[in-house]
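With one protein chain withheld, the remaining protein chains of the complex are depicted in position.
Just so it is clear, A and B label the chains in written order, and each chain counts residues from 1 on its own.
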Amino acid sequence: MFKEMLENVRERCPLIHNITNYVTVNDCANILLACGGSPIMSDDIGEVEDITSICGGLNINIGTLNSRTIPAMLAAGKKANELGHPVLLDPVGAGASALRTDTALKLLDEVKFTVIRGNISEIKTLAAGSGTTKGVDADSADRVDEENLERVCDFVKSFAAKIGAVIAVTGAIDIVADGEKAYCIFNGHPMMSCVTGTGCQLSAMTAAYVTANPENVLEAAAAAVCVMGVCGEIAHERLSERDGNSSYRNYIIDAVYNLSGGILEKRARYKVL
Amino acid sequence: MFKEMLENVRERCPLIHNITNYVTVNDCANILLACGGSPIMSDDIGEVEDITSICGGLNINIGTLNSRTIPAMLAAGKKANELGHPVLLDPVGAGASALRTDTALKLLDEVKFTVIRGNISEIKTLAAGSGTTKGVDADSADRVDEENLERVCDFVKSFAAKIGAVIAVTGAIDIVADGEKAYCIFNGHPMMSCVTGTGCQLSAMTAAYVTANPENVLEAAAAAVCVMGVCGEIAHERLSERDGNSSYRNYIIDAVYNLSGGILEKRARYKVL
Partner (left out) sequence: MFKEMLENVRERCPLIHNITNYVTVNDCANILLACGGSPIMSDDIGEVEDITSICGGLNINIGTLNSRTIPAMLAAGKKANELGHPVLLDPVGAGASALRTDTALKLLDEVKFTVIRGNISEIKTLAAGSGTTKGVDADSADRVDEENLERVCDFVKSFAAKIGAVIAVTGAIDIVADGEKAYCIFNGHPMMSCVTGTGCQLSAMTAAYVTANPENVLEAAAAAVCVMGVCGEIAHERLSERDGNSSYRNYIIDAVYNLSGGILEKRARYKVL
């Protein structure tokens, strides 16, 4: 199943419009190319509708949002909705400032999202309509583990049902759910949190996966999350004694570039709840 | 010939003012350092004239252009013209949105460029005064190959003559021409298109080459294009089985850092039409 998703990305080469932060944007572009998609970045209100129109999907990431880019996010999102393009939201740091929380909620209100991907603290903030998070990382109090997994899955499913989007909550265990079904994915490596923007990269790649697999949005999003986790493992196995988080960043993207559907199927570790 | 161009860059260490996109800017800075130049990035209307004045050349790249940076591009371009500094235009995505096409045309209208570097679709858009492109990559319909090479060279030469600039069209075969003479360069590797920003990097490096070789703009631009292609080949030869596009990015810049004039001459593959 995930194999087919991966191969569709490589065959269909989805062009993804990214309105994203300037911290991790280069890695987002390279991971899109690595997975078989094609990136274009554009955030000016004067062109985002044009750019979205020539693309297949839209990835909105609110890291380093500002007064100039917020209206562009809304305009692009509405245009993509009008055209029936998949739209992904990455609510980076929702809960860390009123501007981020309010912007994420406004986007949810005015744009219909296909997928929302964030850490558990960000997703809780969106579900509650308010919240506080420690910067751009999940609060440890919100940690998802084997013990609370079912309860968190129920929460994610119910929020997914409420807003009519697939929700991807990533962390030590990842949960990708619509209103009915949740994929709990156990791939990945803790050292991924030492690389800036692995979440942003995953969001960009997820946008490519759902754009290339419009008939299977839930499975496509789960496949993308699984790809990231598997590649985090493959890259970690490659680390030499002197390698650190910077080489690890490169190796993760390299692994995405080299990943085959067969390896993905073989290494995927998940259950459906 | 190309050897001398390369050595002049390393000796003269041209300081290049870049108004460029936030996607590939870090790689542009590192490739400028790798080739022997020195980068400074600045895009605020309040300082671009000052910054251009202390530099030797200017590189204007319209990727992620916005309402704040467009006037800065125009002001810096005019200042550089006034000072007699070489100015390069990279019309990223011209044809992909009205804003990009219009901005590129406005820049062409108000600023005298020394070199314009783009893919064939972008250059056709500039020449036609309008156009549509698939994002930031060349349309496959526009592909330059052995069969249409002479015809494309004639087009590039005639556009170069019309606007009085050297035009560098990069792709599987690169064409660098003024009104009289075209270098057709066969170096490079297809995998370079899997690394974001190799075009932007080349533009930055070309600005350094023409700034360090003002008496030979055509040959300097051709040398820079050849350096990029040769380094794409050298870097590709270095790839191990687990390397992908992210390591490839690093290896290309590394190759530029280590390239000698002798190796460049030895590996350059081109003909003059």
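Keep this in mind: a residue touches a chain if its C-beta (ideal position, glycine included) is under 8 Å from a C-beta of that chain, and two chains touch if they have at least 3 such contacts.
In this text the structure is predicted, and so the values were computed from the model without any measurement.
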Touching the absent chain in the whole complex: find that residue among A:Pro14, A:Gly36, A:Gly77 or A:Gly93. A:Gly93
One chain is left out of this view; which of B:Ser42, B:Asn81 or B:Asn216 touches it in the full complex? B:Ser42
Contact with the hidden chain, among A:Gly36, A:Gly63 or A:Gly179, goes to A:Gly63
Where the missing chain touches chain B, by residue: 15, 22, 25-26, 29-30, 33-34, 38-47, 50-51, 54-55, 68, 238, 249-258
Considering the whole complex, not just the chains shown, which residues of chain A touch the missing one? 21-24, 26-27, 63-68, 93, 96-100, 132, 134-137, 194-197, 241-247, 249-250
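What we mean here is this: only the chains that are shown with their structure count from here on.
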What whole-Å value do you get for the distance between chain A and chain B if each is reduced to the mean of its CA atoms? 33
